[in-house]
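This is the structure I have questions about; it appears just below.
Right, chain A next:
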Amino acid sequence: MPDAVPALEARHISKTFGELEVLRDISLVVNPGDTISVLGPSGSGKSTMLRCLNFLETPDRGQVLLAGEPVGRRADGRLVSDKELAKSRARMGMVFQSFNLWPHFTVLQNVIEAPTKVLGLSKDEAVARAEGLLAKVGLADKRDVYPFALSGGQKQRVAIARALCMKPDVLLFDEPTSALDPELVGEVLAVMRDLAKEGMTMVVVTHEMGFARDVCDEVVFMDRGVVVEHAPPAEFFGNPKTERAQRFLSRYA
Partner candidate 1 sequence: MTGTELQMLLSGAWTTVWISAIAIVGGVPLGLVLGLGRVAGIPVLSQLLALYISIGRATPLVTLVLLLFVGLPVVGINIDAVTAGVLTLLLNTATFNAEIWRSVYQSFPRGQIEAAQAVGMQKGAIFRRIMLPQMSVAALPGLMNEATLLVKASPAIAVIGIVDLTRVTDRISARTYEPLPPIIAAGIIYMIIIAGMVRLQRVLEKRAAKWSA
Partner candidate 2 sequence: MDWDLITNSILFNPAEWEIVLNEWPRFMRGFSNTLTLFAVSVVGAFLLGAVIVNLMASRNPSVRAAGRVYVDGMRMLPFLIFAYLLYYGLPSLGIRMSAWTAGLLGLILYHAAYVAEILRGAWSQLPAGQTEAARAMGFHGPQLFLRIVLPQLVLGSAPILGNQLIYMLKDTAFLMIITVQDLTYAANSVQSMYFVPLQPFIVAIGLYWISTLAIEGLVFLVGRFARKRGLGRA
């Protein structure tokens, strides 16, 4: 469906931190059901780009559209209210490198907090939904445990369940496996692989080349704040067009 409305779209995003120009005219189209991986050397602006999509960072210029509707800024460029922004964010899940679970809540409480408080689900509904998701990520038996008692891989799977419990239209991942011990990476990637297969729309910043190659529909390669290449994985990994991408791949892949 070439002319369907993209699930998520960024148009000409720029962002500077003081003197530092971190993003320069970034555009991105994520079609419904697609999984896009964002690759690039560290410091190239991947996290900043992802965080601009849900306005954890406010882009200086450019637009973000969620299913065609503007996020964060109105058409006239003014910032939207806290309440309106929260509504848009509720439709986008985000998974962080450092999990960011809330340590004073149990696993179950972490997962149902936003569905009950933001979406207004009843506790029973939210718990039912949460239990299904915890089973799906393999943590049904951990529902009443506090996060400190979990391994990194388990924490990240809870974080994914927390994001999914909002039934988001899009999921954003920022290096979800980078803080994990190597032997725990697989269990998190397996969950993400399943989500991709089920048709979840995802944007994944990652250094896992295998995941990018095998699971993703498209690869976006960033360097020094610009999108350098944008191609299906087979093409990007098999035949990178730019020298920067070639150098990157020779180092990481």
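Candidate entries met the following condition: all candidates are chains of the complex that A comes from, given by their letters.
The definition used in the following text is that a contact is a pair of C-beta atoms (placed from the backbone, for glycine too) under 8 Å apart; a residue touches a chain by one contact, two chains touch by 3 or more; residues count from 1.
All values reported here derive from a predicted model rather than from experimental measurement.
Asker: Counting any copy, say which of 1 or 2 touches chain A in this complex.
Answerer: The candidate that touches chain A in this complex is 1.
Asker: Mind pulling up the chain A residues that touch candidate 1 in the complex?
Answerer: Residues 54, 56, 82-83, 86-94, 96, 98, 100-105, 113-114, 117-118, 146-149, 159, 162-163, 166.
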